[in-house]
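I have a structure here, written as structure tokens, and I will follow up with some questions on it.
What you see is the complex with one protein chain gone and the rest in place.
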Amino acid sequence: MEAITSIHSDSRSGARRFARFFISELRPKGRLLTPFNLISGALILTTIVLLAIRFTGGLGTITNLSQDVPWGLWIGFDVVTGVALAGGAYVITFMVYILRIEKYEPIVRVTVLNGFLAYVFYAGALLLDLGRPWNVINPIIGNSFGFSSVLFLVAWHFLLYMMAELLEFSPVIAEWAGWPKLRRRLHALTLGAVVLGISLSILHQSGLGALYLMAKGKIHPLWYSEFIPVLFLVSSIFAGLSMVMIEGTISHKVFRDRVGRPLREGHDPIVIGLARICAGTMFAYLGLQIITFVHQGRAQWLGTGWGNWYLVEIIGLTLLPAIGFVIGAQRRNPAWIRAAAVFALLGVIINRLNVTVIGFQSHIPVRYVPSWQEIVVTMGVISAEIWVFRWVVNRMPVLDYHIPSRKRESGDSRAMTAA
Amino acid sequence: MLGGSAAVGRDLRGRAKVARAAELSPESETVTEPYTEPMAVLVDTTKCMGCRMCELACAKQNDLPEPEPKVDFSVRRRTDETRFTVVNQYETSKGTVSVKTQCFHCLTPACASACLTKAMYKTSSGPVIWRGDKCMGCRYCMVSCPFDVPKFEYFSANPKIQKCQMCFSRLSEGEVPACVAGCPAGATSFGPRSAMLEEGHKRIWSEPDKYVHNIWGEQEAGGTSWLYLSAVPFDEIGLRTDVGTEAYPVLTKEFLYAVPFVLTLVPPLLLGVSEATKRRDAGQEEEA
Partner (left out) sequence: MNGVAQTDLFATKGIEYLVVIVFLALLTVAWRMIRSPAEVEGAGDGRRLDWRSILRGVGLPETDFLFHPGHAWARLSSDDDVAVVGWDDFARRLIGPADGFRLPEPGTLLRAGVPGWSIGAGGRELEMLAPVDGEVQAVNSAVLEDPTLASRDPYGKGWLMRVRIPSREPVRRNLLAGRLARSWSELAERALQGIAAEAPDAALGAVLADGGEPREGLARALAPDSWEEVVQRFFLLEPDVEGIPTEEV
């Protein structure tokens, strides 16, 4: 029989106990010198060195940014694309907590965790790009709120959304730390955090697109339109879900021993369900793209080099993956779906980069190409995020947790004493 | 693009004086406005000799490196973080024309609208100034400006956004901008925008064959504070004619106006759906 632990420990020893527990949890599990650890560790170390150079000598020391191209890879990829890839969190929480589609409950925790970490690290990447990062406090607590600025809105939404995601994830932390009372209280706040998170997500996913509205003459007409915000919002849905599918595939291999039964058994139906949702969303997105195409009079560009690149993005990396999702869902074939997810993700990445980097100031003589340092820092940030993700998944009940099931009601009545 | 970057490092120490001039002008939150109506500068390109004394005057006023005595006008010159104004020469259908360009101090500037800390600030006296104590260096103003005017110090640990400030500090002392004062040909005039427009139209009507019948900047990008008269079409002298007549911030208007509505409608909608699915789930017989 298990010893009955006292539940009335005084707070001081509780804090000390938790501190000891936390420190013990910091110790790495598993082998240290895996290829992944070596590569990502090297990237992170190099990133730290590069950032030291950047903060002492200015942005120009490690980036290829110029007076014509003030935003490059860090904004265009880390922030604008990275946030789109984190869109799975608001879609999945919508389906689980608002629509109460039970099927997706096993993945809600890992998706919220990923969403939270993505925003923390990519908003963090934004800080690295600022010329005067210490002044970032100004639009937050200062009295110069630039209300007219879309960036003001995006920055505030990032902040609030991170807090909402942390709130959504906090019951998991309370479970891990062994604080059931706190856990119950936090769990009661989940619906509010989810509602807030979805509302904020809608606005800042589209807001990232709205950032570029004033760059009217600078973005190639094939990618500029007044509908960029709507297109970004819709594409963030299937970008996020594709990312969920890909991360799920990887997690199931890497964290095999951490995956609980509900997730293991539920995974294939989840993937097929998500594939269907992606297909539908991409279909709608393509409709929007066609409307925009007509509205902006883009036909003149077909047949040019840029036009062909546009078609690669729309047909090759959006229409084809959508068809792939449909086929994969109909044949219940996860391999088709995984491939489609990769291409769909690539399509969104390319689309975002087209708006922010590739199609941005495309006519100037010295085109912007990210420096190797910018790429290394990006990969260093991603590595750091994966490290934190791995630490959390290996310790907290993210992939394996008790899921209250409503279905068992009818299932069990046969086992119960029948009236 | 980053020409003279080696010089920038050295200039940083010298620039401290300029920085103070621009950063100190609004020490408190409220900017002390020197004028009660928006001021503007009228540039008559038919009078400009291309002597570039304006560049020198600007450099002296702002403690920037002196412009090089001889320049190659065949290469289009642009402002950068050490040059707030440049003169270019164009071979046009009516001969060589010299044109001084700098920040145009739009009436409804994209940069000020884009700035999330109000560091870029449109004063009601006309100049669009930059306030360093607020700036985070996000460079969104650079992305938004249709003329690519704001320039960033990429090699500084405490970088500034550099552009023409229309000598706001001089205006506060009752003076005209340094470049206007330093022009020996009288090609530039400073005064209230309404007066400058009248003056410009007056010149056009008195000599209709001499000028193009438009003032550049009257409506471009919603109207600017630097108005140009020209003998030849403006695109021949490097002034953009494709920026439209609508102020650039209008492009973000619809999105920003939608935000409060989304925040007001989406949460109740979500809560309502969550109630509906809950009831369907639990199979409640009693309705609210």
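We just call them A and B in the order they show up, numbering each chain from 1.
The rule we apply is simple: contacts are C-beta pairs under 8 Å (C-beta built on N, C-alpha and C of every residue); 3 or more make two chains touch, one makes a residue touch a chain.
For clarity, every value in this text was computed on a predicted model and none was experimentally measured.
Visitor: Among B:V41, B:V87 or B:L107, which residue is in contact with the omitted chain in the full complex?
Guide: B:L107
Visitor: Among A:G192, A:P221 or A:G307, exactly one should touch the missing chain; which is it?
Guide: Final answer for the missing-chain contact: A:G192.
Visitor: Which one, A:F21, A:F147 or A:W372, makes contact with the chain that was left out?
Guide: Here the residue in touch with the unshown chain is A:F147.
Visitor: Just to verify: which one of B:G186, B:P208 or B:P268 makes contact with the chain not shown?
Guide: B:P268
Visitor: On subunit A, where is the contact patch with the chain that was removed from view?
Guide: Counting over the whole complex, subunit A touches the hidden chain at residues 1-2, 4-5, 7, 145, 147-148, 175, 180, 183-184, 187-188, 192, 196, 397, 401-402, 404-406, 408-409, 413, 415-419.
Visitor: State which residues belonging to subunit B touch the missing partner chain.
Guide: These residues of subunit B touch the chain that is not shown: 37-38, 107-109, 112-113, 122, 124, 193-194, 218-219, 222-223, 247, 249-250, 253, 256, 260, 263-264, 267-268, 271, 275, 278-279, 281-288.
One rule holds for everything that comes next: only the chains that are shown with their structure count from here on.
Visitor: From the mean C-alpha coordinate of subunit A to that of subunit B, what's the distance rounded to whole Å?
Guide: Chain centroid spacing, subunit A to subunit B, equals 36 Å.
Visitor: In the complex of these two chains, what residues of subunit B are touching subunit A?
Guide: Spelled out, the residues of subunit B in touch with subunit A are 1-2, 5, 29, 78, 80-81, 110, 112-119, 133-140, 142-144, 146, 148, 151-159, 242-243, 248-249, 251-252, 254-256, 259, 262-263, 266-267, 270-271, 273-274, 277-278, 281.
Visitor: Once bound in the complex, which stretches of subunit A touch subunit B?
Guide: Result: residues 55-61, 63, 65-68, 70-71, 94, 97-100, 129-133, 135-136, 138-139, 142-146, 148-153, 155, 191, 194-196, 198-199, 202-203, 206-207, 210-218, 226, 229, 366, 406 of subunit A touch subunit B.
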